[in-house]
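For this view, one protein chain was removed and the others were kept in their places.
By written order: A, B and C. Residues from 1 in each chain.
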Amino acid sequence: MEKYEQEIEVKGHLIDSMILTRIFDKIMDLSGDFRVLEFVVGKRKGDPSYARLLIRSKNKMQLKELLEVVYREGAQPLSLKEVQLKKVARNMVMPDNFYSTTNNPTQIYFDNTWINVENMMMDKCITVSPLKTATCKTIRELRKGDRIVVGEQGIRIIPQERPREGVDIFQFMSSTSSSERPTQQIGRKIANDIFRTRKVNGKIIVVAGPVLVHSGASEALAKLIRNGYVQGLLTGNALAVHDVENALMGTSLGMHVEDGTLAVRGHRNHMQAINEIFKAGSLKEMVQKRILNKGILYECITNDIPFVLAGSVRDDGPIPDVVTDVVEAQQKYKQVLENAKMVLMLSTMLHSIAVGNMLPSTVKVVAIDISQPVVTKLLDRGTTQATGVVTDIGAFLPLVVEHLELLGVSNRNKN
Amino acid sequence: MEKYEQEIEVKGHLIDSMILTRIFDKIMDLSGDFRVLEFVVGKRKGDPSYARLLIRSKNKMQLKELLEVVYREGAQPLSLKEVQLKKVARNMVMPDNFYSTTNNPTQIYFDNTWINVENMMMDKCITVSPLKTATCKTIRELRKGDRIVVGEQGIRIIPQERPREGVDIFQFMSSTSSSERPTQQIGRKIANDIFRTRKVNGKIIVVAGPVLVHSGASEALAKLIRNGYVQGLLTGNALAVHDVENALMGTSLGMHVEDGTLAVRGHRNHMQAINEIFKAGSLKEMVQKRILNKGILYECITNDIPFVLAGSVRDDGPIPDVVTDVVEAQQKYKQVLENAKMVLMLSTMLHSIAVGNMLPSTVKVVAIDISQPVVTKLLDRGTTQATGVVTDIGAFLPLVVEHLELLGVSNRNKN
Amino acid sequence: MEKYEQEIEVKGHLIDSMILTRIFDKIMDLSGDFRVLEFVVGKRKGDPSYARLLIRSKNKMQLKELLEVVYREGAQPLSLKEVQLKKVARNMVMPDNFYSTTNNPTQIYFDNTWINVENMMMDKCITVSPLKTATCKTIRELRKGDRIVVGEQGIRIIPQERPREGVDIFQFMSSTSSSERPTQQIGRKIANDIFRTRKVNGKIIVVAGPVLVHSGASEALAKLIRNGYVQGLLTGNALAVHDVENALMGTSLGMHVEDGTLAVRGHRNHMQAINEIFKAGSLKEMVQKRILNKGILYECITNDIPFVLAGSVRDDGPIPDVVTDVVEAQQKYKQVLENAKMVLMLSTMLHSIAVGNMLPSTVKVVAIDISQPVVTKLLDRGTTQATGVVTDIGAFLPLVVEHLELLGVSNRNKN
Partner (left out) sequence: MEKYEQEIEVKGHLIDSMILTRIFDKIMDLSGDFRVLEFVVGKRKGDPSYARLLIRSKNKMQLKELLEVVYREGAQPLSLKEVQLKKVARNMVMPDNFYSTTNNPTQIYFDNTWINVENMMMDKCITVSPLKTATCKTIRELRKGDRIVVGEQGIRIIPQERPREGVDIFQFMSSTSSSERPTQQIGRKIANDIFRTRKVNGKIIVVAGPVLVHSGASEALAKLIRNGYVQGLLTGNALAVHDVENALMGTSLGMHVEDGTLAVRGHRNHMQAINEIFKAGSLKEMVQKRILNKGILYECITNDIPFVLAGSVRDDGPIPDVVTDVVEAQQKYKQVLENAKMVLMLSTMLHSIAVGNMLPSTVKVVAIDISQPVVTKLLDRGTTQATGVVTDIGAFLPLVVEHLELLGVSNRNKN
């Protein structure tokens, strides 16, 4: 029995970032045992700590499991071992003991060096190219002969540390969400974060659903795009159609947005908007032919902001601009998300979960929805700097945009 | 079998107000039968219609039931009969066949005249005084010897007709609620309604819960009171304590409202606010001693707006101003609600249901909450001119107040 | 001004099915005017009524609008007119004044006869073939040269009448939904309805989401399929993957379903299930190779029940069985739904809305979800015999299945 043990070490802000807590937790959850061999706490706030532990278990299988979980929390065996690779035998099929990724920054020890894995995403695999670059890939991207990482050795995960003493929204609020917090205040904080992110040219991506249009926040989002705060829009057919209906006929779900009176044949307006897009050929052609001259998609097109409309089985139409193949839509989403620094998820569960699955844990995420369970679910995707706001997007987004305009003015005055 | 039938008649906007629909529905729901003996439809829009029906049933019991339900929808037997009264034998005990009220305007045929019943509320009883006045009362108000209405005859209910072609919010939206509607627009509509109601000196009562403070809408409500748009505030211990904490220490649930930083010992602030109120003796004395000089309750006190804090079992404290006996609290609520024209229910289910139980169907009700099930439940109470808004009060109330200020300015300019 | 008027007539259960109410409502909503020229009420319950109205308006445009809306409620002009057709000029583009369908049974008056429109769905168009058959089609199905219905004349809609004195769940509950109703009772009612529908060989389609697996209702649904109560399953990638994970590894979201203990590398199980499916080639091949031998999909495959997995942008994988093109997925959904008598929507908004868009108003719909807003939204799609249950599918579906087993036993004993 004495044989089933392994020494591991771990460095970093072990305590305040809860890394050690999680390691101890996981070991105990799996009924494992451990001994602390060495523990050096950073003497001052900001200093990293170091711990060396002996993990012990009842049998070989359990030890393997224990090590897998502690490695995922950032621990490492004392003795460096090379990562194990295995060739893909058939397109889109992984070897049985494939390594399944986290969304944290990850390195592999290959050919005696630590290599960063590019394009980190959760629940994917890692391929290593002949040029010794490592990339996170989806199962559908695998081709026969690709080498992918198997087993758990030679892999180093860098858990995200909790940000400290910052000034942004992510320090302002804990990761839980609730409707019982000061909305105006939170709106200003988010505006500040957007502003600061853009000041250093950080890329901001908006993920949005049709409720944004119904609840009357179209003009706010259009302004956000126009003013340069959005570098990509990820959405679906419904938002585009509602946006066009709103722009062409001034109605949303059959109600005149301006004066709140009912439109005749409201539902037909929806179909008419779709028909107009088919007639023009695409949204872009609608803009070129000056049929569409305002709204969210108009701003994207005239400001050269990339947008992707991912198809879904509930689409009416769908319009020609929709990427009807979902695998292709995922790839296009992924392209737009490249190097994003911040993602605003505005009232859409479907597209937000899709995006959450593609993000590394280093990207800031703000999830806004009127339903607390939806916000909770989105925050669960696990980026470290995620915050949720349970609010009405129709009232909230205009608040954020208003504050951004003040910031813009005061910034121009300063310069 | 032929004997179990009765002729009834009904007048009004039978079709567009769905009165006849409901009568037919109810008869069929109870497996009854009917024959339309006469039906004169108003020739033009606006003209009342008239219907005479023969209600038929299988037995005496069923006929009685059928008649009860159709009477409640506004139908009447052809032959006028006197209302039946019975004396209350013991305090707080009704005779077995007591008449249970609706919240619609109701008349009783007593001593050969139709008498209006005062103070209509749902699920109560009707007493008739020696002076031949009729009043709706709760069971706890009944005293031995009071005469109350029993059975179902001699009672006329005037169902509320659906308002038409109006300009207010209640025409704008159907009675259903959803978060998928234009928030800004709805906010302006509600502001218009409040403004119009006050222009003719209509009394507006606000029912509010502590979420209003947490979500940062205190200043908006304070302004609403200060500007004369509120004639009474019905709430509980929590809103008052949070309001005082906010006014004295600038915190709400332990967070500085101004800059969003965490307060030390946040929870203690809540207890300290309570202690300060006990120390001063009451909220009024806090204002007199100039300890409390802003906030919702401050505005109520300095502007002589009546407020009632109804106690609940979850109260911390509760503070001296709380009416700890719930029956007494109900009476005080009822007094403040007298002659109200409009009630704004702001993010509180407990107090809103209490108020809903006390209102006649003629009062306008606006129910605002972030939870759709709560809004649906509140609208269920059944006033005819009720509308629900599923939104975040922290973002929405400031919107309404902002629009009211614009209306106020443009009104002053006109005069 | 006198010229802008038109006589219309309408027949049916005008009052209790609220047809006349809706017609009057719509006219008034649009500020139109009307006169009742003739009104014959069915003398007895069950007799149809007849009304002849003169619709009047201020101008030609308004009259057109008024007529459009009343025609949609089942009214007809007195003088029979032929339906108007127009050729489609380009693939997937409708003529500007295309007729947009309701989901009610619809007829067109063509070549002096009333023709039934096949395949009714909401918000689509109607094509007429050279063989004089009429079919409801989506915009993407239109080909150059197709003749489609334009304008509003020569079209008859048969509004669904409210069912009466029935024995099924749809009489039991009003169309509103709430969590405050007797769950056990409702479960038995739904079981009865399912049983009765199957007794006359009615086709029942299940639409389901992954929550069904997470909440532990897999075995209940598997049993429902095995016992012949399901004739088609419409879902997506997630349910299939979770179902396979559950079948192969006994876990769901990383927890052992049997004893509730945590599985090691829970998230990896999810990816492993996906990999196993890719390895086998498809779900069907997994069954053939005896790798998959229980669960929801297993039952579909072994019992020859058609299933469609519609792709979505949030899919992990997606597995080979998923129809990744959403337009193709819609077509496959539609095929499975053909002639369905009843649809059970189990905890999925995405797929349920997709299905709702494809159903004629004559199909029975039961929508079950733990979120009241979701249920309300699903019922809004507008089939007449729709009912919603706000409950936890993990507790509710086993209840329904248990009661169905009792019914099955008692039925066998009777025969």
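Observations, loosely collected:
To be clear about the criterion, a contact is a pair of C-beta atoms (placed from the backbone, for glycine too) under 8 Å apart; a residue touches a chain by one contact, two chains touch by 3 or more.
Being a predicted model, the structure only gives us computed values, none of them experimental.
The residue from C:12, C:187 or C:236 that touches the chain not shown here is C:187. When the missing chain is restored to the complex, the residue among B:7, B:65 or B:219 that touches it is B:65.
Residues of chain B in touch with the missing chain: 29-30, 65, 68-69, 90, 92-94, 96, 98, 100, 122-125, 139-140, 236, 262, 264-265, 267-268, 270-272, 274-275, 278-279, 310-318, 320, 322, 324-327, 329-330, 333, 350-351, 353-354, 357, 371, 373. Residues of chain C that touch the chain left out of the display are 172, 179-187, 189, 211, 214-217, 252-253, 255, 257, 260, 370, 390-392, 394-396, 398-399. Mapped onto chain A, the interface with the missing chain covers residues 15-16, 18, 20-21, 24-25, 27-28, 31, 33-36, 39, 41-45, 164-165, 176, 178-179, 372-373, 376-377.
Convention: only the chains that are shown with their structure count from here on.
Ranked by separation of Cα centres from chain A, the top chain is B. When chain pairs are compared by their number of contacting C-beta pairs, A-C comes first. Remark: chain A and chain C have CA centroids separated by 33 Å (rounded to whole angstrom).
If you average the Cα atoms of chain B and of chain C, the two centres end up 37 Å apart. In whole angstrom, the spacing between the mean C-alpha positions of chain A and chain B is 45. Annotation for chain A: no residues touch two or more other chains.
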